[in-house]
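This part shows chain A:
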Amino acid sequence: MIRIEKLNQKYGGTQILWDLDLNIEKGSCTCIMGRNGAGKTTLLKCLMGLLPASSGQILFDGKPIQQVAAQQRAKIGIGYVPQGRDIFPLLTVEENLQIGLPARRDGLRKIPERVFELFPVLKEMLQRRGGDLSGGQQQQLAIARALVIDPKVLILDEPNEGIQPNIVRQIGDVVTQLNQEDGLTVILVEQKLGFARRVGREFRLMQKGAVMAADKMSNLNDELIRQYLAV
Partner candidate 1 sequence: AETIKVGVLHSLSGTMAISETTLKDTVLMMVDEQNRKGGLLGKKLEAVVVDPASDWPLFAEKARELLTKEEVDVIFGCWTSVSRKSVLPVVEELNGLMFYPVQYEGEESSKNVFYTGASPNQQAIPAVDYLMSDLEVERWVLAGTDYVYPRTTNKILEAYLKAAGVAEEDIMISYTPFGHSDWQGIVSDIKKFGGEGKKTAVVSTINGDANVPFYKELGNQGVSSEDIPVVAFSVGEEELSGIDTGPLVGHLAAWNYFQGIDSEANEYFVEQWKAFIGDEKRVTNDPMEATYIGFNMWAKAVEKAGTTEVDAVEQAMIGIEFPNLTGGIAKMNKNHHLSKPVFIGEIQDDGQFEVVWETDGVVAGDAWSDFLPGSKDLIADWTAPIKCGNYNTKSKACSGQVQ
Partner candidate 2 sequence: MNALLHKLWSVAIVLLLLPTGSPLAQSEPAGISADSVLQQLPGASLKKTGELIGQLEQAGGAEMRPLFEVMLAGELYFIKESKQIIAITKTERRTYMGRDVFGGATLGEFTSREIKKIRVNNRLRSQLRETLARIDLLHGRKIAQKQAVLAMLDDLNEQNMRLLTVAQQGGVDGEVARLIDLAAAMVQLRDSRVSEERLEAIGIMTGQLEPAVRNQLQRLVNDAQEQDLAVRAAAQKALDKISERIEFFGQLEQLFFGLSLGSVLLLAAIGLAITFGVMGVINMAHGEMIMLGAYTTYVIQQLFPGAIAYSLLIAVPAAFLVSGSVGVLIERGVIRHLQGRPLETLLATFGISLILQQAVRSIFSPLNMQVVTPNWMSGSLVINPVFSVTYNRLYILLFALAIFAALVVVLKKSSLGLNVRAVSQNRDMAKAMGVRTEMVDAMTFGLGSGIAGVAGVALSQLTNVGPNLGQSYIIDSFMVVVFGGVGNLLGTLVGGFSLGVANKFLEPSMGAVLANIIVLVGLILFIQKRPKGLFPQRGRAAE
């Protein structure tokens, strides 16, 4: 579904991603892991089109999309939940959700009920400013917001940062549900091993801007963890 080849990325003069290759199967649930600063967020931003890649190819459904603007990528079905949530703070919860509606391919112009089924809290909070919500509520909103555009691929950057345990569980369930029932392809950046193991079915390990290891989640062993995740 997504294929990244020889991706390089620089901030000014600093190179972050080095000839990065990545392959994501349709319908998979891939967990990307790596130390702080390994370049995970950077990679996702490139994928979303929010950062320009200096070279390399990104293929979506076999079509190259490096030149496609971010807003178009949303329309072709990439949903993005950024690290730090990036809720529109002064928009109400409802407005936060409505923003994505025009990007839907099916022309639906109403927030789908499914979203509220997954995150019932949001229904109560529709008229509150997004920025006033607590961290956990914001995180749920961020995922809901990404789901509104009816994506084919859902990108989640550390979705559990600062979330209470039962909701972490709930998010995990939602992600699994989306992946398995709705057939959504999921790319997940996650630091917490437990969660990654539970939700992810494949893993990619990143270090210094390159993917060092890729396999089924069941094959993630202590050796790999020590090599790529320990400090």
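A quick word on the picks: all candidates are chains of the complex that A comes from, given by their letters.
Simple rule for what comes next: a contact is a pair of C-beta atoms (placed from the backbone, for glycine too) under 8 Å apart; a residue touches a chain by one contact, two chains touch by 3 or more; residues count from 1.
All values reported here derive from a predicted model rather than from experimental measurement.
The candidate list 1 or 2 contains one chain touching chain A in this complex, and it is 2. Of all residues in chain A, only 48-50, 69-75, 80, 82, 86, 88-91, 95, 98-100, 102-103, 129-132, 145, 149 touch candidate 2 in the complex they form.
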